[in-house]
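The structure follows.
Of the protein chains in this complex, all but one are displayed in their positions.
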Amino acid sequence: MTPGAAVLPCAGDPAGALLVLAIVLPTAGFLLALSVGGGRAERVALLFLAGGFAVAIAIVAAIWRSGHALSYALGGWTPPLGIALRADGLSAVMAMTTALVVGAVALFGRQNFAAPAPGVEARVPLSFWTLLLAVTTALNLIWFAGDLFSLYVALELLTFTAVPLVCLDGRADTLEAALRYMLFALMGSVLYLLGTALLYSAYGTLDIALLSERVRPEPAVWTAAALMTAGLVAKTALFPLHLWLPPAHAGAPPAASALLSALVVKGSFFLLVRLWFDVLPGLPSRAPAELLAALGAAAVLMGSVLALRQARLKLLIAYSTVAQIGYLFLMFPLASGPAGGPVAAGALTGGMLQAVSHATAKAAMFMAAGVMAGALGHDRIAGLAGTARALPMSMFAFGLGGAALIGLPPSGGFLAKWLLLTASVQSGQWWWAAVMLTGGLFTCGYVFMVVGRAMGEKDASEPRIIAAPITGQAVALALAVISMLLGLAALAPLDLVLVGRPTLAVVACR
Amino acid sequence: MTGATLFGLCAAVLVGLGLYGAIVHHLILRRIVAFNLLGAGAFLLFGVVARRGTGAGMGGDPVPQALVITGIVVAFSATALAVALLLRLHAVRAAEDADR
Amino acid sequence: MTFALAFDCGLAVLILAMAIWTIAARTTFPAVVGFVAYGLLLTLVWMRLAAPDVALTEAAIGGGLTGVLLLGATSRLRATEPPAVSERPSVPFRLAVAGLCTLLSAAIAAVVLLLPDPAPTLAPEAAAKLSLTGVGNAVTAVLLAYRALDTLLESAVLLLALVGVWSLAPDRFWGGAPRSLALRHRDGSLSLLGQVLPPIGIVLGVYIVWVGADAPGGKFQGATIIGAMWVLTMMAGLQTPPEISQAWVRVILVAGAAFFLAVGIAGFWLAGAFLAYPTGFAKSLIVAIEVALTLSVAATLGLLVAGPPARPVRT
Amino acid sequence: MTGPQALLLAAVAVPAVMLLGCVAPRLRGGMWQALWLAPLPGLAAALLARGSSVSFGPARAQFVLALDTSGAILLGSAAVLWIAAGVYAERDMRSAANGGWFVVCWLATLTGCFGAFLIADMPGFYLFLAVVSLGASGLILQGNTPQARRASGMYLAFALFAETAILMGFVLLAAGTPGGSLLMHDAAAALPTSPWRDPALALLIFGLGTKAALVPLHVWMPLAYPNAPISVAAVLSGAVVKVSIIGLIRVLPWGAAMPDWGAAMAAAGVFGAYYGVVVGLTQSDPKTILAYSSVSQMGLLVAVLGMGLRAGDGGTAIAVALAAAWHLLAKGGLFLAVGASSGTTARRPWPVLLPAGVLALGLGGLPFTGGAVAKLAIKGPLGDGMMATLVTLAAVGTTLLMLHFLRRLPASAPTRAGEAPAGLTLPWLAIAFASIAIPWALYSAVIGPVSDVLAPAALWAAFWPVLVGTLLAVGLRAWGPRLPPVPAGDLVVLGERAASGVATWSVTLERADAVLRLWPVAGLSLLAVAVALGAAMLSGR
Partner (left out) sequence: MSLLLDIFTVVAVSLGAVFFLAGAVGLLRFPDTLTRLHALTKADNVGLGLIVLGLLPQTERPLAAVKLIVAWLLVQLASGTVSQLIARTARRTEPPA
């Protein structure tokens, strides 16, 4: 062993330690909650999630203030041998969204997942709180890891947390949904893993930054990109690979559904964005991007029509997620235009904003739907009459979330739609604009269908609507309001998204 | 042709076989088995990559080898979770059938 | 054609035959048996690929524990296995799937044939920095130093999978013990094995962990062996799975990852970076982490095989 | 913030805050008495804050309220109507079963309506348009009949289509605006040179035309007004529909002549003007007749805008705003008259019928009414050509239709026995008076001396179409029953048939989804996606 003090290379940016903290905190929380068990898991989770929230804010602030990306070489080992954590604007925005939605889910979950008695451990609470912490670890890792294999582990971590969340209630149909989700996601992971093997075989590194310098157009890269994209698309449930999403998201408990729809599908989507725009910048040409967008368009139309045809509220929301995922993919041909151009920057920003906006809005809608289902004892849309009068707060949250999905100003959805429409106009690809607008109409259709039903007068024959606790309703409403005001708040994140993206000029989006 | 290339081709075929099995089988347990087959194919590909990267007196590149070790453990966890889900599903189904 | 290549060819053919058998077998049991054989053959392949560490892991986990898990599931599901052939996809459909699978395989194969020569490798770099870690086995250096994050996460993945498995318990059994693994018909020879083998196995496991720093071996391999010994004693009916709500169970499960995390965090102050080891202490810390992880991983693996709680808590 | 700026803000904020207050059930109950107060800041702003503007938010996405002359004209007259209708609604609807929702929807519609008159940036206009549409469809629903439900749905569907087109139009406008301004004013100024001029105009005219019930996009209107409560029909037909007019005024480039687009708008508008009269004559329900009259009158306003666009006449905006203000008050008043007349007995119809007659014939341009003033105001943009003649002849048709309305009005009267309570007749009389007075005041304030209107030539020009129309009405009386009955909403029946076709199609989609979600099929899709992606990468190198 070489003597001397500076044996191990030192780590990068001191602010980069924040990234470590964002991953370490929930992991430590997970271990602690599991080991103390009993009824204390909830308190541990809330404590560590609050810490995570502060860290997320600090990361956003650090990136915003410095205007460049953060990075951290773990153990002082620099890539390609070591693993680096890296946070650019995209990851910071996603991390903030995660902290926000996970925090909301935790507050919402308190009423459903409290320990049965002080100090008594029960299956559902312990699982929920530990899994909630693990989900945070997995997501933060996905946002920050700079290594394709660590990202694979993170993806698996995410799947392993999401699957048990689906079947917390232990009914046969949710178990079946979870199993189906698990197996399909596993197939997707393996395809992704194959791609990383091919990339390593060609370039001898899995570090995103190094790969982006080394990647050249050649068969290994095409095959790897195709396999990884297909795998990630399967995990994101893009049509026609959405088989697992509706039963899983509709069957899970409301808090879990909110988490799954809002964040979990965004994990693999984010990875896809990383892959296309960071690992392979400019490499995948128009044709594959258009293929993805075509699938997205099919998802928008199919998901929306099917949402309209659902008889159950949670299934409707789940199919709406299928449609909204489709929107996310419309950005690929728009953002893979001439790199660095304002059109591409606008499209990328719009796409990410759509992801964030959908995250908050959909979480609010699932929570509101959960409150309604709890109070009604069912979630049949036909039997919703009177809900608006009995649970005005939840109904308002649902409506506001719906309005954000539809894209009414000043929601983030509006700004996202505006940016994407502008990009499609400016790049001459008006057909994607037509898809977005048609999808928007359908969205109006299913949101109004629910709101209209709920505003009706209750039949005397229907059972009485039980009052719902106020906390859950308030959390849902707060999230909905945030998603509605995101368009105003997002003006700063608009630029934040582009921080640390050398391939894309930091320009105004309009 | 070297042994590494041979096993690389073998891995490619294993991936195809695993995917076929995972898609076509109607029994879920068989799908899980096929998934393990598929995963082994992917790991083998890493192994081939490692073997090709000999150097510095090592029989192979240690990095992909380490990745495979991690991957095998992750795949085992996945299998354990999937099998547990499957068994629970059958138990619940059986209980529901008995109720009916 | 050299002898080695001929051997490799024979091995490849056998593996493919086993794989086809596993996929094509009519019922589940022979398929699973085929899969175990496939795993053992793969171990040989790993040796041929100069990856003894992976070979150990594959033999222990890929063939061994996965096999136990799958065989157990097969026997428990045998009663419910439907003979339904009608659910199977039609022949043209299967042909379409087969065609696309072939295309994918062909694409991967083509890439394998077109790989660059000389292949890019991190071996020189890994070797150059090996002295900084103090260990002699480069794979261990990768797992516990260069890419320690992956390993840390991996231990979390195992725990998480266990939480996931536990979460499938019926509510009334929460906190209780998993169902007994003992065979339905007690068997003298098995309990003999269960008494004779574990001491040897545990020694072997500890040895593999211990040499892992410098020679092939390491925590997961050793832990698997120790875990397997535990499973064996449980199967022989000599031990029953513990109740999962007991504090010591939790502590053992979490200890490895927690220790690893603690050392990593201490690295902030002692070595200037998360997951960095202070100069001169790298090897001892790595061995300490390996030992701590071994115990936890062995316990986790054993409990993963045992499954969710299935008995009420003894009061 | 100066006083006028505060007024601008208050015009939108006061109804919006009252709307938020409805969250509390106790406040919602008390909101009834305050309904008539909500529009007051709007009225004050229209009178005192013309020319001022106020903006919020970061520079890149400002929310800008600004009151130009045309906006002030429409805002002021709309405020008057909203006040009167608010009083009426309180008396009429308070005891309705779903009263809470009525208040909520009323305030939402009011907020959106005033906001649209005041807003200067595109996202804001889109927002207020959406709020207005949502609120209005909720208000129509308060009719609480199956027909009302159908009408509400139809209204919402058309509004959504319109807004989709408008959104895309705005995106195209903004994309063609140098400097990235989102103000409608800047965008309109840059429109003639925008590379997306034609698609932008097409989308905006389609969208705003739908909101303005331009034939054949008018079908929601004859369904909505008759099935809504009286007070709702009054504000919708009077104030809310004018949002489309202010939208057109704001987005069309008045600096440059655009002959093709102008001519197209004018032709579509005039066609609508005649179409409304012809179909209206086949109707028997007075509210439906009024709705078709609105189709006709809105067509006229669009036609005038088109002629102004064709000539690049900068004065068009104010002229159209004035004409729109007259129609706003008159049509609102006439709907209230239907309500007032349903409260009177058939034996003593005159106290209602007489003022209603003045208003009705005013729509045809009867001298000394606001209608004559409006007619004179739009004379400039119309010019002297064929279009002027066509519009004059349309006035004949309007007179005819209005006399048909007056004849049907008492026939539908004795639905409720007893005297109309003062709460129902007073607002109606106030509006009737305002509709005469306000156009005069406006004309002298923004266009020219009142003596223009009183010139003998102008009087005659206004009078003869009314005369001809009256004569024709007498003829029609004999011939009328032989007219073929046309269902209210005419073309909509075809559309509904098409919609049921879509419904069966969606069943097919549902089946397809079920197949695609089978495990093996999804697996095949996964493989296909991977292979297709690979092929695409290969092909696109």
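Each chain carries a letter (A, B, C and D) given by its place in the written order, and its residues are counted from 1.
As a working rule, a residue touches a chain if its C-beta (ideal position, glycine included) is under 8 Å from a C-beta of that chain, and two chains touch if they have at least 3 such contacts.
Because the structure is predicted, anything quoted here is derived from the model rather than measured.
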Chains shown that the absent chain touches, full complex: C
Candidate in contact with the missing chain, chosen from C:L71, C:L114, C:L190 or C:V251: C:L190
Touching residues (missing chain, whole complex) on chain C: 183, 185, 187, 189-190, 192-193, 196-197, 200
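We take it that only the chains that are shown with their structure count from here on.
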Two chains sharing the most contacts, counting C-beta pairs only: B-C
Far-end chain from chain C, centres as C-alpha averages: D
Chain whose Cα centroid lies nearest the overall Cα centroid: A
Centroid spacing, where centroids are CA-atom means, of chain A and chain C in whole angstrom: 30
Euclidean distance of C-alpha centroids - chain C vs chain D, Å: 71
Rounded Å distance between chain A and chain D, as computed from the means of their C-alpha atoms: 41
Contacts with two or more other chains, residues of chain D listed in rising order: 519-520, 523-524, 526-527, 530-531, 534
Multi-partner residues of chain B (each touching 2 or more other chains): 15, 18-19, 22-24, 32, 45, 48-49, 52-53, 61, 63, 67, 70, 74, 77-78, 81, 85-86, 88, 93
Of all residues in chain C, those that touch chain D in their complex: 89, 93, 96-97, 100-101, 103-104, 107
Chain A-facing residues of chain D, complex: 23, 57-58, 60-61, 63, 97-98, 100-101, 123-124, 126-127, 130, 138, 141, 156, 160-161, 164, 167-168, 171-172, 174-175, 180, 182, 196, 506-507, 509-510, 512-513, 516-519, 522-523, 525-526, 529-534, 536-541
Contact footprint of chain B on chain C as seen in their complex: 4-5, 8-9, 12, 15-16, 19-20, 22-23, 28, 31-32, 35, 38-39, 42, 45-46, 48-51, 53-54, 57-58, 61-62, 65-66, 69-70, 72-74, 76-77, 80-81, 84, 87-89, 94, 97-98, 101-102, 104-106, 108-109, 112-113, 115, 119-124, 126-128, 138-139, 141-143, 146-147, 150-151, 154, 157-158, 160-161, 164-165, 168, 218, 220, 301, 304-305, 307-308
